[in-house]
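In this view, the complex is presented without one of its protein chains, the others remaining in place.
Chain naming follows the written order as A, B, C, D and E, and within any one chain the residues start at number 1.
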Amino acid sequence: MLALLLRDLRLATRAGGGFGLSLAFFLIVTVLVPLGVGPEGGTLALIAPGVLWVGALLACLLSLDRIFALDREDGSLDLLATAPLPLEGLVTVKALAHWLTTGLPLTLVAPVLAVLLNLPPAGYGPLTLSLLIGTPALSFIGAFGAALTVGLKRGGLLLSLLVLPLYIPTLIFGAETARRGAEGLASETPLLLLAGITLGAVAILPFAAAAAIRVNLR
Amino acid sequence: MLALLLRDLRLATRAGGGFGLSLAFFLIVTVLVPLGVGPEGGTLALIAPGVLWVGALLACLLSLDRIFALDREDGSLDLLATAPLPLEGLVTVKALAHWLTTGLPLTLVAPVLAVLLNLPPAGYGPLTLSLLIGTPALSFIGAFGAALTVGLKRGGLLLSLLVLPLYIPTLIFGAETARRGAEGLASETPLLLLAGITLGAVAILPFAAAAAIRVNLR
Amino acid sequence: MLKVRDLGVSRGGISILDGINLMLAPGAALVLTGPNGIGKTTLLRTIAGLQPAAVGTVELPPEGLAYAGHTDGLKATLTVAENLTFWARVFGQDRIAPALDAMDIAALADRPAQNLSAGQKRRLGLARLLVTRRRLWLLDEPTVSLDTASVRLFAGAVRSHLAAGGAALMASHIDLGLGDAATTLDLAPYRAKLPVPGQGGGFDEAFE
Amino acid sequence: MLKVRDLGVSRGGISILDGINLMLAPGAALVLTGPNGIGKTTLLRTIAGLQPAAVGTVELPPEGLAYAGHTDGLKATLTVAENLTFWARVFGQDRIAPALDAMDIAALADRPAQNLSAGQKRRLGLARLLVTRRRLWLLDEPTVSLDTASVRLFAGAVRSHLAAGGAALMASHIDLGLGDAATTLDLAPYRAKLPVPGQGGGFDEAFE
Amino acid sequence: MSIWEYANPKRFMQTSSWVLPWVTGLAAMALVTGLTWGFFLTPDDYRQGSTVKIIYIHVPAAMMAINCWAMMLVTSLVWLIRRHHVSVLAAKAAAPIGMTMTLIALFTGAIWGQPMWGTWWAWDPRLTSFLILFLFYLGYIALWEAVEDPDTAADLTSVLCLVGSVFALLSRYAVLFWNQGLHQGASLSLDREEHVADVFAYPLWLTIAGFVLFFVALVLFRTRTEIRARRLRALEARERMA
Partner (left out) sequence: MVELGKYAGTVLGAYGVSIALLLGLIGMSFRSSARIRRQLEAQEKRMGRHG
């Protein structure tokens, strides 16, 4: 298991492995929105928490197909499935590796990008906290979606389509936490709900994902 | 050439081929933004043209890696490169197919999604027109980026990183056209500049892309 | 070690092989042959547990098996040694040097897998088998792309595996150079007949 | 038809084969052999124009050639007939029935390519050659995964191609069943020596 | 003797090894005097107070950020046309320097903006185009990192640099167009060039010269590293073959 985690992290940080690229994507989305919406600081501050959450979500989403598809293409997945590892453990490790290389870095840079969107400084804390608690759910839900689509040639966009509805509760509570924080209101309730979603996803989805992989392999 | 165009269109419309998926992605982004930003109609109307343009751009972007990577993986690209087709023609046809399966449908549904974001009705015309004129540039610039990254294992996110800065002028003029249109201002100037970018991209980028493919094949 | 009883396998809901009975004792090797598309790959995947059997049972050694398919499961950006170490760890082993030597790729140990030729990749794929330390091997066309010297290496590896009490089930179109060490089974006679009602396969036999 | 003079080929900036001279007249076939990693694939790709030659020249027939590599260039979701029709059109041809018959895959014509077995895919890849109507064929391990009957089909196709004035350059580790129709060239003697300064390859010969 | 002689790696290593200490020394001198002069010996601006001292870093860094891209464009063209390896390696060596300069201009600008405009960041055209420039540097460097084969990487990044330059110009124009008449804050301080009094101008020129020399020195140094890395690669490959 540890070997698998280390391999995945190493693959991600190798050239072309995708680490840093989802960060870059997050950065770019945050840059594009003002270019599209217009430069007024007031408007931007208003939409900043939402845009940052949507940006983080999309950056996660785009790296989801790496979770299993690469292993499927080069045959590793067949071999791992016949190896002495429980498939549930495999899924958990892969989702964890995804979070470590995507969700965590996104959380860390979010406050910097918040500056670009003129988020009021009071909002930095809640934003970071909501991302820290919410992004693991994105990785685990994503791993489930990736498991569902692993058999398909370039399931990338189908994957997005399947996963996005599942992301909606996380997005709503996450963005709400950040928004209330930015406006100086109490944000405990959505934060608790967000934590609930994450715990639920971590506890249940590896089993569903493992079942989906079993089906897709045959 | 025609055979290639037809094949690409047919592949795109087959199961898992990606047609309709970028549409769905566009739809979902437009749905996510109100969820993240909050439901106030005034704010939404203000940001609608920008969000729609950013959404269309991201939907385009996500389907870019299909342009060459699939053909590279299954060996078709080698075979096409040794076939009696000029590589520049190949690039043009592939970018055209990408536009027909992505940019054009996006343009057609944009007015419908604009309703969801409370865009004032006066803005529908300019929005559609700007997308119609601007999306071909997105496909051709994207084909260039895809050609640069075709040799790389899962260059997907790198591709985004390379292409997004190139998309910025298109986005600015496109969104500006739509925004001015929605506010009832004259929008000819940005529209003309947008058309200029598209023409330039269509005329020049196939050569750069063909050069990049030649380099990547060796 | 491996017991297959009355096995029937299917692809895409259509049963393609039927009534297969196999027994592999320790030290035995069996080569499956048969024309293209008869179902060798499907049979091996079914025995490996990668797809469910349509009918019949498969009995495996308790510690599991090592499977090697048409693709080698190599990561292009990792080096040969890193690839192999990973698989060794997954199977709870740690020494990779003997496997590298056995397949004559020790010289390539620090090369990224993407810079190998087709045959070198295949050899690395076979070295993976050696680090699993499983007693039962399932190999699908193991010698594709190998030159004659490497085929001999491979045959040697299989022989010592058998001598150490292992067993191997292989599919191949070409001679694996195992001589008397292996018996051959032609799958052609097991091609599935048109389905008999109520015998598994399609969705309630398409409602007969 | 094909003239290769003093060709040197390189991978990743390292020259691997050197001093290759080849001539193929119409009706001639040449099989390249040599151990794994000697550079067969690289040589074929260089002759096909997919990568530049380090030194030397390649003269091709004016109408171009047909190349078939390790991968078959098939689209998984298109049917056999659709795949083949596409390649025929690209090469300005339109009839695919003879090629389907020659490779005995007419029965599979309406099957999506993803539902073929390894050998059936390979046969479809070879059928693609037949529809190109090019006189020069470059084939990299064409008989991988083929059963003996299909190898014979393939040999027959090559023979009639030669009889019609075509030529073929192939790389293979196993016997292609062409008998006297083909000559064999072992590439081992052409392995590149340590680079001599000023002879292409590395960046200014790493400045000696 | 033609200038292309220096494109020979051996020649380049020889020449640069004795040029380098001189350039480094000059750069250090110019920077130390310029910055000391600017920081300690100039008065405060009547409006901007002591923040005016930031100009001695901000402006040279912004200039070098642009000039560095221009240099990469030229050296990439030389590679594409004349296939001189040293040229493209110099472009590769320069990119991280350009990116750092862009970052410095952005950070000092942002820090300066806080007291002057009351905000860290505004979507002012100049600021925005620098952000885009940063993205170009990032993409260029990422492409070098991602491609395994060095000659392939050289070709691809050079093409990217060419196309990117065209689009960088376009972006600059687009951004000016986009934010026209929307943002007033910037005009307050950015267009003061004519007003920069001599007391500020002399040390400024000195630091600009210092940044240019520093850039040259660091590019030479890093190019030497890149050339050695290529030789190392070639030797390793040769050893493997033998």
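Simple rule for what comes next: contacts are C-beta pairs under 8 Å (C-beta built on N, C-alpha and C of every residue); 3 or more make two chains touch, one makes a residue touch a chain.
Predicted, not measured: the structure shown is a model, and the values here were computed from it.
In the complete complex, the hidden chain is touched by one of E:S16, E:T75, E:T108 or E:N179, namely E:T108. For the chain left out of this panel, the touching residue among E:K92, E:R172 or E:R224 is E:R224. Within the set E:I97, E:V175 or E:L204, the residue that contacts the chain not displayed is E:I97.
Residues of chain E in touch with the missing chain: 39-40, 44, 49-51, 53-54, 57-58, 61, 96-97, 100, 103-104, 107-108, 111-112, 114-115, 218, 221-222, 224-225, 228-229, 231-232, 235-236, 238-239, 242.
Note that only the chains that are shown with their structure count from here on.
Touch-path distance (fewest steps) from chain A to chain B is 1.
Of all chain pairs, the one linked by the most C-beta contacts is A-B.
On a Cα centroid basis, the chain most remote from chain B in this structure is C. Centroid analysis (C-alpha atoms only) places E farthest from chain D. With each centre defined as the average position of its C-alpha atoms, the distance from chain A to chain D rounds to 45 Å. The distance from the centre of chain A to the centre of chain C, each centre being the mean of the chain's C-alpha atoms, comes to 37 Å.
Residue numbers of chain D whose C-beta contacts span two or more other chains: 12, 70, 76-77.
In chain B, 16, 73, 152-153, 155, 158, 161, 164-165, 168, 172, 218 are the positions where the chain touches two or more neighbouring chains simultaneously.
Interface residues of chain E facing chain D in the complex, by the touch rule stated above, are 8-10, 13, 85, 148-151, 227, 230-231, 233-235, 237-238, 240-242.
In the complex of the two chains, the chain A residues touching chain C come out as 2-4, 7, 10-11, 14-17, 71, 73-85, 217-218. By the touch criterion stated above, chain B contacts chain A in their complex at residues 16, 18, 21-22, 24-25, 28-29, 32-33, 35-38, 43, 46-47, 49-51, 53-54, 57-58, 62-63, 65-66, 70, 73, 152-158, 160-161, 164-165, 167-168, 171-172, 175, 179.
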